[in-house]
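First the structure, in the form of structure tokens, and then the observations on it.
Of the protein chains in this complex, one is absent; all others appear in place.
The chains carry the letters A, B and C, assigned in the order they are written, with residues numbered from 1 in each.
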Amino acid sequence: MNTLGNKLRVTIFGQSHAPAIGCVVEGLPAGFAPDMEQVAAFMARRAPGQNAWSTSRKESDRPEILSGLVDGKTCGAPVAMAIRNSDQHSRDYSGLKRTPRPSHADYTALVKFGSSYDIRGGGQFSGRLTAPLCFAGALALQVLAGRGISVGAHIAQIGQVWDKATDFAHVDQEALAAVGRNSFPVFDGDAGDAMRQAIEAARLDGDSVGGVIRCFALGLPAGIGEPMFGGVENRLAAALFGIPAVRGVSFGDGFAAAAMRGSAHNDPFVMDGERVSTRTNHAGGVLGGITTGMPLVVNIAVKPTASIAMPQDTVDLETKEPASLTIHGRHDPCIVPRAVPVAEAVTALTLLDMLMED
Amino acid sequence: MNTLGNKLRVTIFGQSHAPAIGCVVEGLPAGFAPDMEQVAAFMARRAPGQNAWSTSRKESDRPEILSGLVDGKTCGAPVAMAIRNSDQHSRDYSGLKRTPRPSHADYTALVKFGSSYDIRGGGQFSGRLTAPLCFAGALALQVLAGRGISVGAHIAQIGQVWDKATDFAHVDQEALAAVGRNSFPVFDGDAGDAMRQAIEAARLDGDSVGGVIRCFALGLPAGIGEPMFGGVENRLAAALFGIPAVRGVSFGDGFAAAAMRGSAHNDPFVMDGERVSTRTNHAGGVLGGITTGMPLVVNIAVKPTASIAMPQDTVDLETKEPASLTIHGRHDPCIVPRAVPVAEAVTALTLLDMLMED
Amino acid sequence: MNTLGNKLRVTIFGQSHAPAIGCVVEGLPAGFAPDMEQVAAFMARRAPGQNAWSTSRKESDRPEILSGLVDGKTCGAPVAMAIRNSDQHSRDYSGLKRTPRPSHADYTALVKFGSSYDIRGGGQFSGRLTAPLCFAGALALQVLAGRGISVGAHIAQIGQVWDKATDFAHVDQEALAAVGRNSFPVFDGDAGDAMRQAIEAARLDGDSVGGVIRCFALGLPAGIGEPMFGGVENRLAAALFGIPAVRGVSFGDGFAAAAMRGSAHNDPFVMDGERVSTRTNHAGGVLGGITTGMPLVVNIAVKPTASIAMPQDTVDLETKEPASLTIHGRHDPCIVPRAVPVAEAVTALTLLDMLMED
Partner (left out) sequence: MNTLGNKLRVTIFGQSHAPAIGCVVEGLPAGFAPDMEQVAAFMARRAPGQNAWSTSRKESDRPEILSGLVDGKTCGAPVAMAIRNSDQHSRDYSGLKRTPRPSHADYTALVKFGSSYDIRGGGQFSGRLTAPLCFAGALALQVLAGRGISVGAHIAQIGQVWDKATDFAHVDQEALAAVGRNSFPVFDGDAGDAMRQAIEAARLDGDSVGGVIRCFALGLPAGIGEPMFGGVENRLAAALFGIPAVRGVSFGDGFAAAAMRGSAHNDPFVMDGERVSTRTNHAGGVLGGITTGMPLVVNIAVKPTASIAMPQDTVDLETKEPASLTIHGRHDPCIVPRAVPVAEAVTALTLLDMLMED
């Protein structure tokens, strides 16, 4: 349901216009002193209103710690956190219960929860619910860093524009960290410019555009993951599809592997000093569900934002007649840039959970 | 681990060369009388040795029912089943513990389980373990059929060849059923011929080739699935990555959505008689993790078979020196055709589990 | 860990002296309008400072709803709730990390969590954490009542005093409800007086005393529960041992059954109008883990409060020398009366979860 993980477990709560959103994080090691400045900086990467490509809505995403930290250190009790929802628009959302927005969860939520469903601002399906995920993920990233593991993502694609290719067998940790400090996280600045233009063009058209996020984990030991249904891919995919708008998850070469031959896709084993390595890393760091010790590479397809300014066809659920809908308010013409830290957060939480289970 | 599902739960056991492989299926409704001919026919679709594109190894995949059925009906107790492994080659596999096969689980399994790992025939990572999955899936498919839900898949891509496109909003149930009776399950016979040629070409080169399976579920009610981490995508992806060689899972337009604009990707709501429907189905039948009532569409990328006849580079784990490896024995040059029923089985098991939880 | 339930899931957070304690309740049916007066009244039964036999500490147990309710109704999103910890004593608790209190969790928590463990006021092991459990349980009790199921408990024993025996086959629902309105919940007022005297005598001696709570659930349908490890007893016991100070859980005749013969313990089936019933109910309403439709009877042994005023022997964990410890502050000389609603809450949550899974 709203819970991610086994030994490290995050439970998310809240709706877009509830008094608060937040989370409970169980299983963090006791005695860990998170750097709260870093947590805030990480959460800011997801926050809206900072750039041309994100909405100008202001969220006050200051997390209030409710429990689990004493003198800045985890004490073994669950870390609970709440963020007040201060920026609640009072406008009437009830119309959306009659004319559901195409490709939103409005309709399916109404079928599932009935008329009591909180449709205001997207309710519990709002992208705003990823703020507590980022909080929890920021903690996990710090624990992982303490174990020599770094997780970072870049925008691999926006619309028809691709960032430059990465050699999956030789991912540069410093370059990856630099990308994370970039407000628009790409390796190739020119590609980034073209991506921003594609987003702006969509926005001017009252439209939106999708993209792909590629997330890496470096420094993972070999041997993490279980066979069959407990593999790294199973666990990461189950988690990453929890991010709104994700339509696909793949590892290494992903869907491109379908068009390849084995002789091109197989990764020959080689020695890297004393360490067993692979010459290439088409597998994306995982074989049989278990990490190889090579960089973990996961690709996440994000659909174009469903909320677009153009009028759209829908139905009136009361009259069962066709209706036209125009969505008001500001919406990101592309959710991908703000979803990058969310992907990192979910990846970090899942990997730390698996490491703790091992 | 080796267990799939919550209320309907399948536990798989066995290794390629163990005395047996099998499964325990918990949670099937009591009083259900499975058609065992249909089960056998379904399992035969996965079995090797039947076609030019699959290995000539013979498996005797006769499932022996150990418990759970009385007079041909489920009695409420777990259905346990075992298949004897009669075709065990006595040849020496120990060499593979020194020179792991590229892109196989040999190496990661050795890291995880140590030298006791059963490497014979791929051990617990063998594709043979999908036989009990198909047994369990065949039962689930019959229960689903009794509820008006059909699950069927086709080969959407082999190498550079694509089957013809499907209108996701109007999937023809009869055509889908016909594809399932096809020994090479494609909608377009010409595409099928070209795919078989691509496989044969790879085989003649001592190579292999990958592909994409697309699986549909028709007749699902709207409202199945939970928000966030309990969605249809999360659950199906977690399950489908349990099939060996799967590298990506996506829904509806999948990764292609990344290149699209919202105006093209959004599915306008329309009335279909008394029923709320969508004009298109780029979403693949699921919004916010919850079914829309439209056909569910899931795409599964399968890598080229790792076992190829060409000599490959690897390392000798004892001497830590480079080594060359030639894999003997017969291996499918393309695993995709035999993985089609496995994808159907896993999809059916997961959907029935979610329906039972609802 | 801190989570109870599968489909109805409660996650508890907080420590005695954290900014807040609270819970997240997932899986409540959408559209349910809880009576918040009743919730408050139920929580008040657990609150301290109301009677001679409970401490005079004041807790402001006003739950603040953070999410999940819109216009007083559940909307399908998790119901999150926080209670501020206003009554935090500033006194120094660090001494307890050197000289752990006998029969408290201080020592085991220090072993588990190390020196970062929040020992103030019992930390996460404080009985105060049962306040959010009661909040969640109050919601479950209302949902159950709407389905014709009532849950109620009485004090069956304090020290050497027993409440009058109940005919488990004919539990009077009105009498049970009346007991719940009683500030000291017993069927027999004289027994209640004697129990209070036993508690007062212990208090005057600087000592404490234990007891037994017996909880009933009336109106449960037959057929709830799963064989083997998913039975009503398994699930209820797993939950009830989460209440601090519980040392034993039994069903029906419980440990007394050990001394009985089958002819006395067996419950003959009889017709009760059109309904299959049993003449006696030694089984306590459950056979083979599955409800019989008779009253469910669960007995819960509660140890005497570990915090007593007398000086006690312990060790100094730093010097490894014997030490004497005198516990200051006010503590209930008997936790049993306040634990009665907690037992009802946990029973209600577990039974509703099982009903929802069915």
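In this text, a contact is a pair of C-beta atoms (placed from the backbone, for glycine too) under 8 Å apart; a residue touches a chain by one contact, two chains touch by 3 or more.
Because the structure is predicted, anything quoted here is derived from the model rather than measured.
Undergrad: Using the touch definition from the top, which of C:E26, C:D253 or C:D353 touches the missing chain?
TA: C:D253
Undergrad: Among C:E26, C:D267 or C:D353, single out the residue that touches the unshown chain.
TA: The missing chain is touched by C:D267.
Undergrad: Using the touch definition up top, pick the residue from C:R91, C:K112 or C:R330 that touches the left-out chain.
TA: The single option touching the absent chain is C:K112.
Undergrad: What does the interface between chain B and the hidden chain look like in terms of residue numbers?
TA: For chain B, the residues touching the absent chain are 1-3, 9, 11-15, 18-22, 24, 26-27, 30-31, 64-68, 70, 73-80, 82, 109, 112-118, 120, 123-124.
Undergrad: What is the set of chain C residues that contact the non-displayed chain in the whole complex?
TA: 1-4, 12, 100, 102-105, 107-109, 111-112, 124-125, 129, 157-160, 202, 205, 207-212, 222-223, 225-231, 233-235, 237-239, 241-242, 244, 246-255, 257-271, 274, 276, 278-279, 282-284, 286-293, 299, 301-308, 310, 312-315, 317, 320-322
Everything below uses one rule, namely that only the chains that are shown with their structure count from here on.
Undergrad: Which chain has its C-alpha centroid farthest away from the centroid of chain C?
TA: If we average the C-alpha coordinates per chain, B ends up farthest from chain C.
Undergrad: What whole-number Å value describes the gap between the mean CA coordinates of chain A and chain C?
TA: 39
Undergrad: Please set out, as single numbers or ranges, the residues of chain C touching at least two other chains.
TA: Within chain C, residues 76-77 contact more than one other chain.
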